[in-house]
Structure formats: C-alpha cells, structure tokens
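The other protein chains are all here in position, but one chain of the complex has been omitted.
Chain IDs A and B follow the sequence of writing; residue 1 opens each chain.
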Amino acid sequence: MPPYALASLPVFPAATALLLALFGRRLNVKLIGTIACLGVALSFLVGVGFASTVSGGAEASFSFGPWLATNVLSANLGFRLDSVAFAMVMLVSGFGFLITLYSVGYMHDDKEPARFFASLNLFVASMLILVLADNLLLIFLGWEGVGVCSYLLIGHYWKDAGVPLAAYRAFFTNRVGDLLFVLGVAFLYAHFGTFDLSGLAAKADALSADSIDGNSLAAWGALLVLGGAFAKSAQAPFHVWLPDAMAGPTPVSALIHAATMVTAGVYLVARLSPIYALFPQIRGFIYICALVTLVIGAVLAVVQFDIKKILAYSTLSNLGLMFLALAADSPGAARLHLFGHAAFKALLFLAAGSVILAAHHEQDVRKLAGVLKHLPITRASFWIGCLGGVGLIPFLAAGFFSKEMVLESVAESQLTLGSLVVSGKALSWIIMGVELLSAVYMFRLLGYLESKVPGEAAKGHHGHAPHETSVTVKLVLGILCVVGLGFGFVSAPPSFGGMGKGFYALANAGAEMPEGPSFLHALPALVVSLIVAALTFSVFANAGKRAKYEGRNQTRGLLAQKFYFDALYESAVFTPLRALGRFCSAIVESVALGGFELMGGAGETGSGMLRRLMSGRFQNYAALLLAAVFLMLLLLPGR
Amino acid sequence: MLDFNLANCLTLAVIVFLTGCYGLLTRRSLVMILLSVEVMLNGVNFTLIAFNHFLWGTHEFGHYLYMLSIGVAAAEAAIGLGMTIVFFRNYRDISRERASRLSEGEL
Partner (left out) sequence: MRGTLLSVAPFIPLGLIALHMFTRQGHAKLAAWTQSLFGLFLAALALPSFVSDAPRVAVDGFSMMITGSGTVFKTALYLDARNSAFVLLLGLCLPIIFVFIRPRTEVKPSYYISANILIGSLLGVFIANSLLLFYLFWEMALLGAYFWIGLHGQRREDTPALYTALMRFVLITLFGSLPMLMAIAIVILPSGDVALADLGRSISILSPELRGLAFWGFLLGFGVKLPLVGLHGWLRDTYAVAPPACRALLSAIMSKMGAYGLLIVLVPAFGSEFGTWGPTLMAVAAAGAIYGGVVCLGRDRLTDVLAYSSLAHLSLVALAAFAGTRGDASDSSAITAGIFQVFNHGLIMAFLFALDDRISVDGRGILMSEVGGLRAGQGRLTALMLVAMFAAASLPGLSNFAGEILVYFAAFRVSPWYTFAAGAGALITAAAMIRIFHHLFFGARRGNVVQAADLRIPEVALGLAVVSVWLVLGLYPMLFVGPVERAFATVVAGVVP
C-alpha cells in the first residue's frame, strides 16, 4: 500500500458519516447500516493492506505538511503507522466493522438510525485519527473527537429520563480531561520542543530518572497528560461517567465504552511510556489511582443488578489493571491486556445486547434469570466472555495470559510515592485478591442468566419464549466467540509454548515477549479462582440461595452510594458552580452595574441642585448673566 | 472740574450702564424693564462714540456702529412694547411676577 493510503483510513468512515448525517433521514435502516459498514470495512481493508509493510518491521508514514504552525508551535497533519498503531487500527476498524454490522440488527426498529450510524462512523474516524496521528496535537483532534461521538451516542435515547444527564456528565468529565491534556501537551512541548511521538520518545530515552528534575516542565506535562488519560479511560477520580454512559445503546457500550475509546488513555500513556519511565513519583500516583479504580470497579460490579452496569464496572476494574501495568512501566503487558479485554468485553456486551433485545429491553438480571436457555449462540458467547473475563482457563479464554502478565510486571516493579516505597510483590498479591472478585461478579451474572427458575422477562411475551433475534447479531457473536477463544492462544507467553510471541511483537513494536509464569506457578491462583467461580455460580443459579444476598445488597451505605463519588462531585463541584452562577448573575452583576448607576445618580442629584438656579424669573437670569460677565472681566488678563 | 478724556467718558458710560442694570434687576413693571434695557444700551453706545473720538479721531466707523445700534434698539423696543401690550391685553397686568412662567413648577 502506498503511504498516502494512510490518510484514507479515517476519511472513509468520515465520508460515510457526513453522507448519513446529510441525507440519511430518508433512507431505511438496512441501507444506512450497509453504508456505515462499508465505510468502516474499507478502512479495515486498507489497514490490512499495510500488513506486509508492518510485518517486515518497517513503518509507513505520510504527511500533508503543517496542520497548525505558528512561530511558537508546529504540528504536522501527519500519520504514522508502526506495528503498534497497526494493531490498534485492526482493533478499531475490525471491531468497529463487526459492531456496526451487529448494530444493523440491533437498531432495526430505531427511530433515528441515520444519526446513530453517522455518529458511530464518525467515532471510528476519530479513533483512527487518534491512533494514526504522529504527533500529540493531532492526537488531541481525535481525542476530543471520540469524546464528542461518545456524548452523541450516550444521548441517543434522548427522550428517556436520565439519558441527557448521563451524556452531559460524560461530556463534562471528558472536557475536564481534555483541558488537562492540552495543557499537559503544552508543558511537554515547552520542555521537549516537539509534538512528535517518536521525537518525544527518543528525547525521553536519552534522559534518565536521575538526570531530570522531578519538578520540571516535563513532569508537570506528564502529570497533566495523565489527567487527560484518566478522564478518557475512566480512572479514579474521573471514573464516574463510565457507568452512567451505559445509558447509550448497547453496541455503543461495546465499541466505545469497552473495546476502544476508554482504552485510548492506556494507548497514549503506553506511547509516552519513555517519559513516564523518568518519573517514579508519577508512576506511584498511577499505582494508587489504578488500584482504587480496580477495587471500586470489582466491588461495585458485584452488587449491581443492571446487566450493563455489571459489565461497565468490570470494565473499570480491567482498565485499572491496564494502568497498573503502565505504573509498573510495562506498556507491553498493558497493551496485551488492552487487546484481551477488548476481545472478551466486546463479546460480553454484544451478548448482553442480544439478551436485552430478546427480552424487549429489559436489563435487570433478576428479571432476566434463566433467559440463556432459549438463546444458544448468546449462551456460548456469555460463557466464553465470562471465562475470558475471569481468566480461568489458559489458552481457551482471552484474559488469562494478559492478566498474568500484568501481575508479573507489577511484582517486578515497586511503588514509590513520596518517601514511601512498597514492593511490587505485596501489590501483586493484593491485586490477585481483588481479581478474585472478577470470578464472583462474572459468575454471579452467569448464575442469574443460567438460573433454572425463569425471571419475568425470560418467560417471554405473548406466549413466545425469548429467541435469538437478528441474523447479523448472531453472525457477529459467532465471529467474536472465535476471536475471544483465539486470543487465548495468541497471547500465550514463551513459558506456555510461546504462540503469542508474534502478536506481542506486533503490538509492541517488535519487543521480545517476557518469559511468563510457569504452569505450576499459576496453578494455585487458578484453582482458587475456579473454586470461587463454582461456588458463586452454584449460589446465584439457585433462586432460593441467592434471595438472601439480593436482600443484603440493597443497603443504603457505601456500596449503594458508589463510594460517594457522585455525591462528592455533586456537592463539591456542580452545586457550588451553579450557586456561584446564580450569585454572580444576580448579585455581582447588579453591584458592577451599580457602580455605573451610582455615577448616573450623582449626575441626577447634581443637576437637581443646579436646576434651582433656573427659577424661571428672567431677572434672575439677567443677574446671573451680568455676574458672569463681570466675573469674566475681572479675570481678563493684561489689565 | 472734570477733564474731557477717554477715562472719564468710559466712567460715565459705566455709570449709565449700571443704572440700566439696576433698573433691569429691580423694576417690577415690564415697561420699566424695557426702559432700563434701553439705558444699558445707551451706556454701551456711548463707549462706541468715545472710543471712536479718542482713538480713531479721523474715522467715522464708531458713528456708523452707533447708528446701527440705535436702529436695532428702536426695532427691539418696538417689538418689546408690542409684546408688552399683547401681554397686558391677555393678563391685564404687566408685572414681572405675572410674566415668570419659564420655571416648570408654574406651567
């Protein structure tokens, strides 16, 4: 493929998005879906065309010349495809295509399909810009672009109560992150003098942790960019928007809020890892935030009843895991888990979508109990996805090896925060403990869905049992099952036969895959997980046993309030801001205007006093006149 | 005995002018006020003649000005008297209190 074809990658979906936005209103959903799929498929095919270039270790790049250039900054409209970007392009356009295809079936009775597919296409275009851009400013274009599309898509069911607010929250949180991001980029530019990813990495590689001041512009830049990455990847304290974002259509949750957009922060920090390698303190900060996210996600996933919320909190937890790998300065492990997570979480969301569709938009697992019995393909998808999510079986489930790699990398690192130093070994044990919760929430979900006693929604409507719906839904689920299973093999480290070497090298610009755990080493954790999973499943598959846990879950305390983050933001940010707005618009404004009013008042009083001179008697006027004339005569110079 | 010089002539003019001023400010009758204005005017006119005589002895420009001023004053007096008569016809009164209607309070 010629390099200029790189530019066409984002152009295809952008063009179809424009087409649909302008003329989609009159078309029927199938045609709209076909056009949308076409745009993404073309990108995917062109991307595949670069496989030979990238597999040879080379990279393709293409630049249109300056995109934004003045005397203080210069950024090119340039795209660069190395093997890391290639893997991301495959993920974005491949999953993008599959999920667009899935949506054709899922959104078949939607009222505004054109808007949905246009936004979805625009999302793919922005995400492709994000992963292909060769400099931070152009990344920022894609970075904010995906945020906008996320906002549009979360708000798709705008008539439903709560949906606009969820969209607004996602927008606001992401904008806060974007502001941090752009300022961070400015700091980095002030220090390194370049926006180029490769240039930044090269300059950072030339430095070492000892040779750079921990308080330098670069440190501030790294911290602020991290803030942007946290907001996009929903890390604490910016994680609140992600569970709310589940108000969007399910394919959106699969593509944007599980597989691609939320991993953009991971992608970016991994790209800039040479810079983060310089600042152990910042990595210590990542450790803390990621650990908090991991715990919040895992704990809250256990107590949710909304099928999509369970998956959303699980996503939070997994994103925390990726950031833990980044904190351990091991971008390879983070990327591997990024792909593994995308594989099983997209599958789970789409399977959940299939369930929701079959049950006529019911999302409560208590009502969905036993629904899988009627849905064979969805059932297979759920099992493969859940096994992957827990990482139970080596090879046959997507998450096992990637989680192991993250744990290994954490165990080999150490946490530095201020003067506090914690060994990675201890951390990795904590993480492993928290990860046991993934077995709980995944198999709790499975237990509900596989329950013998059907819930309300699983009984079906009008005497029809729930059934698999659209053909595209089934097709995509089938393909993703294969992907999910296959990823177990693709991620196998050398200690397990090393089938994953090739993929690891591809996703990490040719880096050597670490040795990985021996089977014996991994065995105890596996056994414990299996036991926990089996226990959870047996409890929640049984309507009688799970009843007492259901009651216990509805507490008003910490968990029901989601660790009080929402309440904190509401009372510490939004309420004061609104109050300040009202105060300023009512009080401060009138005081400010009052200053001018005062001037006017003074004028009026003064004129009232002067007016008395104008008595209306002409002899007074004449006296005044004469007095004035005599006064002037007296003052006349040169007497 | 006073000399016939510019300073004394001007002093006389000022006295005439101030007399007129006094009348203007104190008289109650509109006719008397008009009269005072004429007196003031004559004070000024006298200065014209005096300046012409003592400074520009051979020229006659001051006399022309005096003529013009007398003419204008006559016209003005005619109009003023006419207005006074109209005023008297309307109000049966020519005192200044009756004519003080400029101030907004009495409108």
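One rule holds in what follows: contacts are C-beta pairs under 8 Å (C-beta built on N, C-alpha and C of every residue); 3 or more make two chains touch, one makes a residue touch a chain.
Here the structure is a predicted model, which means the values were calculated and not measured.
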{"item": "Chains on display which the left-out chain touches in the complete complex", "value": "A"}
{"item": "Among A:Y102, A:F140 or A:Y267, the residue in touch with the chain that has been omitted", "value": "A:F140"}
{"item": "Touching residue (missing chain; options A:A5, A:A51, A:L179 or A:I393)", "value": "A:L179"}
{"item": "Touch list for chain A against the chain that is not drawn", "value": "21, 25, 65-73, 77, 126, 137, 140-145, 148, 155, 158-159, 164, 168, 171-172, 175-176, 179, 182-183, 186-187, 189-190, 577-578, 580-586, 588-589, 592-593, 595-596, 599-600"}
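Heads up, the rule we're going with is that only the chains that are shown with their structure count from here on.
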{"item": "Residue ranges of chain B in contact with chain A within the complex", "value": "21, 24-25, 33, 96, 99-106"}
{"item": "Residues on chain A engaged by chain B in the complex (per definition of touch)", "value": "614-619, 622-623, 626"}
